[in-house]
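See below for the structure under consideration.
Here's a slice of the assembly, chains where they normally sit.
Chain naming follows the written order as A and B, and within any one chain the residues start at number 1.
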Amino acid sequence: MSDTATDPDAAGAAKVPPLVVRFAGDSGDGIQLAGYEFAKSTADAKSDFMTFPDFPAEIRAPIGTLFGVSAFQIQFGADEVLTPGDRADVLVAFNPAALVTNLQNLKSGGVLIVDDSSFDARGLKKAKLETNPLEDGTLDGFQLITVDVVKRTLEALDHLGLGRKPATRAKNLWVLGLVYWMFGRPLDTTQDWLTSKFKKTPEVAQANITALKAGHAYGETLEFSAFPTLSAPRIAKRHKGKSRIISGAQAMALGLAAVAALGKRDIVYCSYPITPASTLLHALARFEGGVRTFQAEDEIAAISAALGASFAGSLGVTASSGPGLSLKTEAMGLGISVELPLLVIDVQRGGPSTGMPTKPEQSDLTMAIHGRHGEAPLPVLAPATPDDCFWIMIEAARIAIETMSPVIILTDAYLANAASDWELPDVDSVPDIDWPAVTSSGEEFQPFTRDPETLARPWVAPGTPQHAHRIGGIEKAQGSGHISYDPANHQEMTKARAEKVSKVADRLPPVELEDGAQDGDILVIGWGSTHGSIAQAAKELNAQGKRVAHVHLRHLWPLPRGLDELIKRFPRAVTAELNTGQLCSILRSEYLAPVTCISQVNGQPFHVSDLKSEITKRLEAPVS
Amino acid sequence: MNEMPVKDVKAFTANDFGSDQEVRWCPGCGDYAILKAMKTVLADIGRTPDDIVFVAGIGCAARFPYYLSTYGFHTIHGRAAAVATGVKLANPELDVWVVGGDGDFMSIGGNHTLHALRRNVDLNLLLFNNAIYGLTKGQYSPTSPVGTRSPSTPGGSIEQPVNPVRFALGAGAKFVARAADTLQTHLPGVLKRAHANKGASFVEILQNCLVYNDGAFGAINDRSQSHEATVRLEHGQPMVFGKEEDKGLVFDKETGAFEVVNLSDLASKDVLAIHDETNLVRAQALAELEQPGFPVPLGVIYAEIAAEFVEARGFSGTKSKWGRDELKALL
């Protein structure tokens, strides 16, 4: 039984609960490939799902070590699936190290498939085990299936005469075959994919397909009580149109391509590699148009070049993670001072300093809002889901151009890598992104006159006749933009820069609660990647008869209109954040509302179960 | 920029390139002379101010863009080369100049200088070297000679300075030249050569800071003595110097270094070194010539034709080949 949907009968939840499957093995074992194929077959089975890869921090750690373990988790079901799941119903462990590090992710009573081929003295030692967990009672509470996968794979492929090493490499497909059998999935999609992928080496295709089938056939020999629950169909109620499996990073890349397409102007993407932001650079570098990528010598050069591109009339975009965001601080201030559009993407990871590069955290929020010298406000956005990663790029570009301001977009290591089945957007229904028109007044051009409504200054690129002008980071006079140390002017410009950003909120729809409870005993306030966990927790608690409302902020600065009143409508308000309470402290300051925080800073996304118990605790506490 | 006014194709004079801003350099600063030469050069180049961009960091030198009627971006300290690279990526058709002092280009901005040079981005990089931090009131800089007394080195500096020409060659620059602020018959020619080069053109301009480092370049930019203290390089020509053209340089074939000779001591001028601006090893040897003892080489020290960065990427204009159809295909 999944603990992400404790009572499947309540409040319209599906009769068949969602399931969580986790694959774990050595980085060289092909775990991510098996996981991705399983996700594709899940899409074919019309279930809703979400996946999350859990890479090791090391490039290619020695085989069998604890820090070389790679994992992949998927949750799928008939109801909308919002997270990759807390703990797994089924765990597949390819070696002792994978078993040790992943057992905590398996529900008690869950199904555990173990390849026991490396549970010898050497394998146990590498995993720092003194005794063999297959024998010492560690696994007593689970439904254990052990198979010597290596041996079985070799047997199955014996007739192909491949040699031990290449044959062993097919073991992930053997396991996938077994898992497919377990969930009643057909083999054809994976088979077709193998055939086309190894077109040039048909013997490899053959070997992998043989292994897949052998694993599947092996399943028939097993007797196991849980199988009917596993294989029950979970057909999603939401019908999706044309779709593809997409991660947050891929969605962002496509969103940037959309900005170029809708604006009919190449964007200039300048970045320096850093985990977990690099995947975005990699995705963009493959596009053949729309985005001009530039791998700079460092993050300062990256943002500087992006700002130069914006000055020259293209939208400059730069991305990094925490250490890089810190380095971009000074140049962001320049962007604010010269009032040019710019997108700064921060894929957050565990901090401070180098911290935990592959782990998600939401601890760059106050830095994004306040982390520049001088009075230097800018809009800050955060996408909530992989899907939203696409849309937020378009929105951020519009805001940057309309406001003539750098905009920060905060995502994180979880959202960048989490993937789900994405319904392709209807591109034709999305309005153009307009580059502002330049009209010559005949008089000397004044680069710092402001649009009375947005307070934005005009954006005029070099090459435009009769508009040559000069901008810079020294304080400048309203209107002419000439250097000015005049006290009253500085006061006025400081105010204009703040108001301009604040006015972004006027153009946004007022804040709304998420689906579900529209009033209640507590308001849970989230932002960014925690959307799925909080929504799921709220849903499950409400199904239990609790009264939990959820608001999820996509706009962190300026805060959306109506939030103050919304918060004050509830007897309790609590943020749920993967930091020590950064949004919480901002809300308290802005609204003087006694908001508290459910905080977690352990490099992991929220478990729905933990959130539920934390929210329940708050509900039980008296209203302050 | 949907409604673009029609480009004005009239010829521009040097004066047309002046801006209306009050010049805030100290009276007598070498920067004035460079500004003057630049205006002449811009008029000669024949592009409208609308297509020209000056990007600068921070420093006295970096105020340069304010005093020209072109597009200008006064950025932050040290980052001008990186900003300018972005300008070029967005719109390769622009004519982009980068101006900075020795602090801007060689201290905080050294890395961006290095990478702009090795990538061979089509920028004209003008280093105004006054061997001091002018704007921050006179601290020694990475080009200050050992022994420089300054507010941060009251007892005299002890650091080996960086030689900008040697550095640029080490960085893989394809165009390296040197000039001096006051030599108005020489400087414009060097700037024009730099402009003509497609790729990163690095020009060190020796510039006198009257207030904090007066006379740092001794006779070099003193017009009356300059010919004794400098050798003006011309590709394919023998290296002769002196007001009377009475001295020359020969190349020592054993050590690979240059030596000064009196022309009157020579049997034939054929032994004089001939300047070959395409020879890197010779250019590196020229970079080592310093006062006293040697004339300081001015002019184009090294020039090699090589692939330009933005062109090699295949970018042009600002418009996108990309539209809704391409987006749909991608999705």
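Structure notes:
Heads up, the rule we're going with is that contacts are C-beta pairs under 8 Å (C-beta built on N, C-alpha and C of every residue); 3 or more make two chains touch, one makes a residue touch a chain.
Here the structure is a predicted model, which is why all the values come from computation and not from measurement.
When all copies in the structure file are included, the protein chains give the formula A x2, B x2.
Here is the rule we go by: only the chains that are shown with their structure count from here on.
Subunit A and subunit B, compared by their mean Cα positions, are separated by 46 Å.
On the subunit B side of its complex with subunit A, the touching residues are 1-8, 19, 21, 48-53, 55, 58, 65-66, 69-76, 79, 82-91, 93-94, 111-112, 114-115, 313, 315, 318-324, 326-328, 330-331. Per the touch definition, subunit A reaches subunit B in the complex via residues 244, 254, 257-258, 260-266, 268, 270, 287, 289-290, 292, 294, 296-298, 300-302, 304-314, 316, 330-331, 333-334, 338, 424-425, 427-428, 435-440, 460-474, 482-483.
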